[in-house]
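Missing here: one protein chain of the complex. Every other protein chain is in place.
Order of writing sets the labels: A and B. Residues in every chain begin at 1.
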Amino acid sequence: MKLPPVEYEAPTTVTEAIDVLAEQLDEASVLAGGQSLIPLLALRLARPAVLIDINGLAELSGVWSTDGWVAIGAMTREYVAEESEVVADAVPLLAAALPLIGHEAIRSRGTIGGSLAHADPAAELPAVARALDAEFVVRGPSGMRVVPAAQWFEGYLTTARRSDELLLEVRFPAAQRGTGVSFAEVARRHGDFAIVGLAVSLVLSGEVISDARLAFAGVSDVPVRATAAEDLLVGERPSPELFEEAARRATDDLDPPADLHGSSDYRKTVAAAIVRRGLRAAADNARERQ
Amino acid sequence: MAEIVAERYTGTSIKRSEDPRILTGAGRYVDDIKLPGMLHAAFVRSPLAHGLVLSVDVSAAQALPGVVAVLTGADLEAMTVPGPDPLMALLGWAGPTPEFTLLATDKVRFMGDPVAIVIAESRYLAEDGCELVEVDYDDLPPVVNAAYALDPDSPPLFANLGDNIARPHSRNEFGDVAGTFASADRVTDFHIDVHRHQNVPMEGRGCVASWDADLAAMTVYAATQSVHITRTGVATRLGIAPDQVRVLAGDIGGSFGLKIGASREELAVAAASRHLGRPVKWVEDRGENLIASGQAREESFDVRAAVSQDGDLLGLDVKLVVDTGAYPGMGMGAMVPDIMQAMLPGPYRLAALGFESTAVITNKATYVAYRGPWASETFVRERVLDLIAKDLGLDPVQIRLRNIAPRTDPPASMITGRPLVGVTSKESLERAAQLLDFPAFRRRQARARTQGRYLGVGVATFIEAAPGPRGPDGGLGSESMRLRLEEDGIVALFTGQMPHGQSHQTTLAQIAADEFGVPFEQVRVVVGDSDVVPFGLTGGSRSATMTGGVALHGTRQLKAKVLDFAAYLMEASAQDLLITDGDVWVRGDPASAIAVSEVARRAASGQFGADVDAALEVEATYDGGAGGWSGGTHGAIVEVDVETGLVQVERYVAVEDCGALINPAVVEGQIRGGVAQGIGAVLLERSAYGEDGSFQSATFMDYLMPTTCDVPRIEIEHLETVPLDADVNFRGVGEGGMIVAPPTVVNAIEDALSPFGVRIYEQHLPPARILDLIAAAGSGQTM
Partner (left out) sequence: MTDITLRVNGATREGSPEVRKTLADFLREDLNLTGTHVGCEHGVCGACTVILDGRAVRSCLILAVQAAGREVTTIEGLATDGGLGPLQQAMWDSHSFQCGFCTPGFVMQATAFLADHPDAGEQQIREALSGNICRCTGYQSIIDGVLLAAERNREG
C-alpha cells in the first residue's frame, strides 16, 4: 500500500503556507501529524497533488492561557497537550479525552489542530470541541477569522476551513469552578475509534447542575450536541432518574450510521447507556474537583 | 549401547537460540532479501466478485517509466504449465477439480482475484503501474452464500464443473444411527454457524524468485511451511525438473497454515522472473493479505442430538456445508469434512454418528488451512453439550463427566475408529473445574447479578491428533532427518521442518544435545534449503512427536556410529565409552577424555581406509512410534456488559496434556497464541462480505485483531500422565489452543447471559450481536 506520486512543500512560515494553499486550493492537503492523512494516501483513497507539510511551523505549537481561555496551537502534538498542566487544570474535558486517542505512538505525532481539521465524527476531539464551544482561528489570504465550533463541523470530514486557509489555533474556554467532566466511549478495543462516544462537562453549584454540555462522537457525520438533554439537566440535582431521562432525550432523535461495527439501532442503544454513565462520572468528577 | 546422561535440556525452558537475531533486528524475512537487479511486483486485482474479463489493456502501464513488464493472465498461460496445487496433490484430493488459469483470463471469481502482474523498479512504481492497467469487466451475478451455491441455477464459477459444488454430498454412518435416535428419550435439533475469519500472520505471503538463465535454475526465497512442497509447485508450473529449483527460507513471520506450497501469485512471480531473467520480489501488503490470501472456517451445521433424560449424549446426526470460496483447488476446504467427521466424537462415549457434508464454491477468497482446520467439530460438540445440559438442568462439568470415555485398557475407540489411547480428558476436566472453583464462582455470579453485572463461566474439552495414535487402520506417516557430526564437532540436524515461530531450532537441539551428550550450543538445526534438507512440512501439530522422535532416535544412531569410530581411535570398546559435556571418555577413566570435536576432526581428515567407517552421518526415519493424542480442557470466566455488549475475558485456564514437554515455555507460548486467536475469532475477527460479494474488512480498522487488552493471563497446567513409548512421548500443541478456545469463550458468554434465556448457535459475538441475542431472547430476567 504505497503512497501515490505527490508533490511536496515544506513552508517555514505561516504566510508561506497560506500562499501555497492559495495557489493549490483543493489540490493540496495539509500534512500535520499525518496519522489520519498518510493512511488515506497509502490506501490511495486521497490523491492530493501537493502535500503542504506544516511541521516546520514552530509558531503553531504551544499551549497558552489567556483571560478565561486556553489557546492551543494547531501543531501542538496530542502528547504535549496530554502532559500539559495548563490543560489538565483549565480544560479538564480535553485532558480526559486525550488518553483515549489511539495509542501513544499516534499521539506522539498527531496534533490537536490536525485532528480537528480532519473532523472524523467518531474521533474524540471534535466532540470535546463541540461540547465546550471551542473557537477555531483560521487565517487565509484575506486575513484571520474565528469560527465557533457550532459552525466548524459542516459534514463528514468537512469543516468550515476554506481551501486557502490554515487553522492556526483552537481556543477552549477555561473551566469554571465546580466543573466535572467525563469522556465515555464504547469502542471495540482499547484505543479504537469510538463506536459511540460522549463528551460531558457539568458545572455543579452546590448540589445543583448549573451548566451542562454533552456532545456525541460517532452518531452522525459531525459531532452532535445533545441540547434537549442539556436543557433538562440545568437547574436539577443529579440523580439516576434524571440521568435516565436525559439519556432518553439525548438519543430520541438520533439516527446514527450503520457499519461493520454496529447497526444504527445498536449505536442508539449504546448512546443512551453512555449518557447515563457519562453523566454519573462527570457528577462524581465535579464533587472530586470541589 | 552407551548410557545417556541424565537429561539436562529436555523438559527445561532453555532460552531460544533464535532470539539473539530476532531481538536485534537481525532476522532475515523475505522482504529483507535484496538481490542485484531485483525488480518488484504488484498485482492488478478484480474489484468485482464475479465477472467476465472482456479485455485487458496494459499499454499505459507499460509506458510508465520504471515499469519493466506487465504480464496478463494470457501471457502467463503461454509461459507456464497448468498443474494441481502441490499441497492438494500431496493430500490426495480426488474430487471435483476446477480448471482455471494462473491469473484470471476470461473470468474473475472473487474481489481481489489477480488479473495481471506489473513488474517495476520499485513496489511504489509497480502499484502506480497497476492503476494504469485498464480491464473491461462484465458483471456476473455473484454467488455469495452457500444457499445460492447449492442452487443448480446459480451461475457456475467454473465452466468445466457446471455447478458450484466443490465436494458432492456424501453421508456416512457409524453405529446404529436410526436405532439410537428412535429409542432416545429426547431428540433435539440445532443449527450452528461458524463465521469466516482468517490466519492473518504479521508477515504476509511473499517470495523473491530469481531465475539464472545460464544455469537454467530457479532460486526462490520463500515464506513457506515446506521448502519441498513449494519447490514442487514452482517446478510443475514452470515445466522444469524439481532439481532445477532451489527453495530457501529464512525467518518467517508466522503462517498458521496460510503459507504452504505456492500461491497463484508466487507462481506468477516465478514465471515473471524467468521471463525477464531478473530476480523479482513480491511481498503482499496487508490489504492483499486480508482480501486475497485466503480465509477459513465458514461452515454451517444442522445437528440432531439423541439424548437420554439423564444427560447421555447417545448420538449425533450432522449435516455440514463448507463454503470453500473461489478456487477450491488451491485450498483444503473440500477436505475438511473428512477430518471433522473423524474427530467429532471427541473423547466422549458417543454410540452413533451420522455425518453428511457438502462443500460449495462461492465468489469469495479461497478457504485455506487455518490452525486446526477441522476445529469447528469441537465447537459444535462442546456447544451442543452445553445446550443439552441447559435443557436438562445439568451443569456443564456434570454432563461432560457423564459422557467422557473413561480411560480403559484396552482403550475405548471413537465411534469413527481411532482408539482413545492415553487420553486424559477426564482428569483435565476435573482439574479445570477445580481451578475454576464452580461453587465459589456461582456465589460470586449470583451476587454480581444483584448488582446488574453478568459474569459467566464456561469449559470445553478437546482432543487433537498430534500426531494421533497408531491404530489398526494405519500408521502415522514418517519423518526423515539427516544427522551429521561436522568437522568442527557440531552435531548438525538437517530437517525438512520449516519453523515459523515454533522454535524448532531450540527444541530439536535440546533433544539432540541430551541424546548425544554435548552442550546445547554444540547442536545446530539446519532448515530452509531444499537442496540440503530432506522432505518435510511443518503443520498438523506433528513435529513434536515425529521430528522430536527422529531427532532422538537419529541422534542415538549417530552417536553409535561416532562411538564406533571413537572406539577405534581410543583403542577401546564402544560399550565402554561415554559422551558427556562434549567429551568422549572411557567409563571409569576420566583422563581418557577427548573432545567430540577432536574425534570429528580426525574423522574428516581422510586418513582412514575402507575398513574404518569415518563417515559420521546417518539418515534416520521415524514412524511415530505409538503416537498419541494431545488434548485437555480449557475454562474461561467472562463478564458481559449487557448495556453495550462488550465482553471481557477475566480469567482463562488451560489444563492440557501434550505428553512430555520438550520446552515448557515454547509449549505455553503455542497454547497462549492459539487461545488468543480463539478469543479474537469470537469477539473481534470476521472476514466480512457484502451481498454483492465486495470484501468489507480489508484493513486492520475493520478486521480487528486481539490486543494486549483483550487477552488475559492464561493459566496453564500440564498433565503428563500416560507415557505410551519408551522414549518419545512428546506430542504436539500447535493447534489445540485455537481449536478449543472458541467454544470455551462462547460457553462462558452463554452462561453469563443465562438470566436472559439466551442460547447461542454461532461463534462470532461482537457487541451488537450480544445485544441482539438478549433482545431476541425476550423481555424479563429469570434469576
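One rule holds in what follows: a residue touches a chain if its C-beta (ideal position, glycine included) is under 8 Å from a C-beta of that chain, and two chains touch if they have at least 3 such contacts.
Keep in mind the model is a prediction, meaning the values are calculated, not measured.
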Residue among B:Gly669, B:Pro743 or B:Pro767 touching the omitted chain: B:Gly669
Options B:Ala178, B:Met202 or B:Ala216, residue touching the unrepresented chain: B:Met202
Given A:Ala42, A:Ala160 or A:Ala228, the one touching the chain that is not displayed: A:Ala42
Hidden partner chain, touching residue among A:His190, A:Arg237 or A:Arg287: A:His190
Where the missing chain touches subunit A, by residue: 1-8, 10, 31, 34-35, 38-39, 41-43, 51, 53, 55, 79, 102-106, 108-109, 189-191
Interface residues of subunit B (partner: the chain not displayed): 13, 15-16, 18-29, 31-32, 34, 124, 200-203, 251-254, 256, 285-286, 500-503, 665-666, 668-670, 672-677, 699-701, 705, 707-709, 711, 713-714, 737
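Heads up, the rule we're going with is that only the chains that are shown with their structure count from here on.
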Separation of mean Cα positions, subunit B and subunit A [Å, integer]: 44
Subunit A residues within the subunit B interface of the complex: 1-5, 43-44, 186, 188-193, 195, 260-263, 266, 269-270, 273-274
Of all residues in subunit B, those that touch subunit A in their complex: 123-124, 127-128, 131, 285-287, 643-646, 684, 686, 688, 696-697, 699, 701-702, 704, 706-707, 709-710, 766-768, 771-772
